[in-house]
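Written out below as structure tokens is the structure these notes cover.
Presenting chain A:
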Amino acid sequence: MTLDWSVVWQHREALVAATGTTILLTIATMAIAVPCGLMVAALRLYAWAPVRTLATAYVELFRNLPLILVVFWAFYVLPIWTGLGLSPLATGLAALALNVTAYNAETFRAGLNSIRRGQVEAAMALGMSRTQALRRVIVPQALRRVLPVLASTWVSLFKDTSLVSVIAVTELAYVAMQVRAQTFRVLEMLTAMAAIYWLLGYPQAKLVDWIQRKYRVTE
Partner candidate 1 sequence: MDFSVITDHWRFLASGVLVTLALSALSGVTSIAAGFVVALARMYGPRWLRPIVILYIDSMRAIPVLVVLVWTFFALPIVGGITMAPFWAALVGLTVHLAAYSAEIFRAGIESVRPGQTRAALALGMSRAQILRRIVLPQAVVRMLPAFGSFLSVTIKDTAIASVIAVPEFMRQSETVQGQTFQPIEVYTFAMVVYFLLLFPVTRGVDLVYRRVAHLGRS
Partner candidate 2 sequence: MTTPQSTAPRAKGGNSKIIRYRGVIKRFGSFTALNGVDLDVHAGEVVCLIGPSGSGKSTLLRCTNGLETIDGGEIEFEGALLPKDERALRAMRARMGMVFQSFELFPHLTAQQNVAEGPRTVQKVSLAEANRRAVAMLAKVGLADKAANYPSALSGGQQQRVAIARALAMEPDVMLFDEPTSALDPETIGEVLNVMKALAEEGMTMVVVTHEMTFARRVGDWVAVFDTGRIIEQGPPTQIFDAPTTERTRDFLSHLGWSG
């Protein structure tokens, strides 16, 4: 068994670009999924009954489906439904966003619910309206509770971007496996792929730990 690790170096440009795509996908997904998740959570909690049910159905659906299936489904079904010819990247982004929005909606809902009733009552006793109470008393407290979970969701999302490789989005997993197929350097490329994910993911995981320690909720 002869190993040739230079393959990794030779294809470094492709790998770097692919890593960039992975990071971009993560950022873009969160940029969509955080505000959308908050909106869906608010709808679940405060909208009128039919809308509440719809929002709940959406959340329950996407929390109970494998993401890889959603990716495939988005790739084949979305173009037909929307009539748009979406690039694999856009499709992947859509699938990821649909999935993470559902998780964030649940996170925000739990966060908003976890603030004691007395807080709202105290705010309203001061004369605040419901919206004011929400904005000035509930949401700031909820954000504190929600931040550690969002950070953890971010790290999961970073790993989940690897799943859009199945529809040939040129992120890290896809490109690494392409190079493997072209060069037949299986062990080297797969190990390099794992190593790059590790190098990027490990510090993120530690950062999440720090955030969770810092924002630990004590009542």
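The candidate set was assembled so that all candidates are chains of the complex that A comes from, given by their letters.
Descriptive notes on the structure:
One rule holds for everything that comes next: a contact is a pair of C-beta atoms (placed from the backbone, for glycine too) under 8 Å apart; a residue touches a chain by one contact, two chains touch by 3 or more; residues count from 1.
Keep in mind it's a predicted model, so treat the numbers as computed, not measured.
In the assembled complex, chain A touches candidate 1, while the other choices in 1 or 2 stay out of touch. Within the complex formed with candidate 1, the chain A residues making contact are 1, 60-61, 64-69, 72-73, 76-77, 80, 155, 159-160, 162-163, 165-166, 173, 177, 180, 186-187, 190-191, 193-194, 197-198, 200-202, 204-206.
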